[in-house]
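With one protein chain held back, the other chains of the complex are shown just where they sit.
Chain nomenclature is as follows: A and B, assigned in order of appearance, with residue numbering initiated at 1 for each chain independently.
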Amino acid sequence: MIALFTDFTLNGPYVGQMHAVLGQLAPGVCLVDLMHDAPRCDPRAAACLLARIVAPLPDDALVLAVVDPGVGDPGRRAVVLEADGRRFVGPDNGLLESVARTAKLSRWWQITWQPPQLSDSFHGRDLFAPVAAQLATGTPLEQLAHMIPAGHFADWPTELAEVIYVDAFGNLITGLDAGDIDVSARLVIAGNTVAGARTFSAVPEGELFWYHNSMGLVEIAQNRGNAALSLGCGIGTPVEL
Amino acid sequence: MIALFTDFTLNGPYVGQMHAVLGQLAPGVCLVDLMHDAPRCDPRAAACLLARIVAPLPDDALVLAVVDPGVGDPGRRAVVLEADGRRFVGPDNGLLESVARTAKLSRWWQITWQPPQLSDSFHGRDLFAPVAAQLATGTPLEQLAHMIPAGHFADWPTELAEVIYVDAFGNLITGLDAGDIDVSARLVIAGNTVAGARTFSAVPEGELFWYHNSMGLVEIAQNRGNAALSLGCGIGTPVEL
Partner (left out) sequence: MIALFTDFTLNGPYVGQMHAVLGQLAPGVCLVDLMHDAPRCDPRAAACLLARIVAPLPDDALVLAVVDPGVGDPGRRAVVLEADGRRFVGPDNGLLESVARTAKLSRWWQITWQPPQLSDSFHGRDLFAPVAAQLATGTPLEQLAHMIPAGHFADWPTELAEVIYVDAFGNLITGLDAGDIDVSARLVIAGNTVAGARTFSAVPEGELFWYHNSMGLVEIAQNRGNAALSLGCGIGTPVEL
């Protein structure tokens, strides 16, 4: 299985061309579109989401993750992260940082394989997809990359006390691990104090609340409402416990 | 084949996580995304659409249908509907009612299988998808569910004389079966009387008309226009014959 996580959106020719390449180079391999509206040009927020969204994948799934860090940036390297046996192909811009941190064992590789043709603006199609396809069909990693030291994002917080994604319903997903936070805790966001609840139906219509979402993160929602609109919040809005 | 019908939208991590679970538990089974923008939290309208959209599926397709009836609602049961041999996995909130009614033979089962981990807010991923995957790969239904009496939505009309979906072009799909309605009939919607036509090109540009759509429902459209905007209508707007 190759699972895709990008900020390309589902509009336009981008995801389709990725699938065309993967379908040609890795025929018969199952493709899963995890998400194509990851926070755009925001690898820090996207990293938090990525680390969570991969949970239901099989252990041998290969993850192809591309969130743009500035096309043509000379500091960008193409890497493979091995995290507890699972492989992630993507840019060296911090996107894979949360996955690496939450893994017991992680190793980094720099991709050395070069495609016959590399466009300036679509490394996802020309470089990352062919590498993912080769790995998924059995090419040894050593033939495509060489091992390198861990990434350079040691100053990034492991949790993000801010909104990292707003879903289609206006629910505000934060980068806070919900695991240790009791439902009696109160959050402050955009000047509002928000109490916790276990489910939507546990609060009156129109009420804001926070809950442990299905990815294990703190999420702020409004029963039968749109929390993002009601609070005027978006990706990056700080949250305080 | 497992066919998906939900109100999750294609944005965000929701459909991707469903595919991840299905790809892991039912490898090699064809997944079809029938629709992921079913009328949200509106199982009555969604039920009409579902009964129609499944027509081109093979007889042995399994349908996984989730439209939210209020997460955490204690009255919600997870069910399997067998309708003329085809199986539908979904919530017991009326979503499967139209399918059951239009079937010659229908049987209802309550799902008794429980996942090792069940989140509060994503039963689609944690409960419905694994059940669908197990059924699609040959687990006998008896091991996952026990038979129950028919559903509780006897007061729902079989046809809905209202708009049940607005497509991306502003066409208004109603819940009225077009089969028996002659093209000379006139509809009234939002104070406008609308004549019938067989095709878009049969009416002048800008003209509103109704026609037998490709799912066998009455649909109101505007040639080269957006009927929803022109009429100020949406899901739930009543239609009179």
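Definition applied: a residue touches a chain if its C-beta (ideal position, glycine included) is under 8 Å from a C-beta of that chain, and two chains touch if they have at least 3 such contacts.
Here the structure is a predicted model, which means the values were calculated and not measured.
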Check: Which one, A:R44, A:R86 or A:R125, makes contact with the chain that was left out?
Finding: A:R125
Next item on the list: Just the residue numbers, please: which parts of subunit A touch the chain that's not shown?
Entry: 9-17, 19-21, 23-24, 27-28, 40-41, 70-73, 119-122, 125-126
Item checked: Touching residues (missing chain, whole complex) on subunit B -> 1, 3, 10, 30, 32-35, 37, 49, 52-54, 56-58, 61, 165, 167-169, 198-202, 211-215, 224
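Following the convention adopted for this analysis, only the chains that are shown with their structure count from here on.
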Notebook entry, point to check: So what's the Cα centroid distance for subunit A and subunit B, whole Å?
Noted result: 30
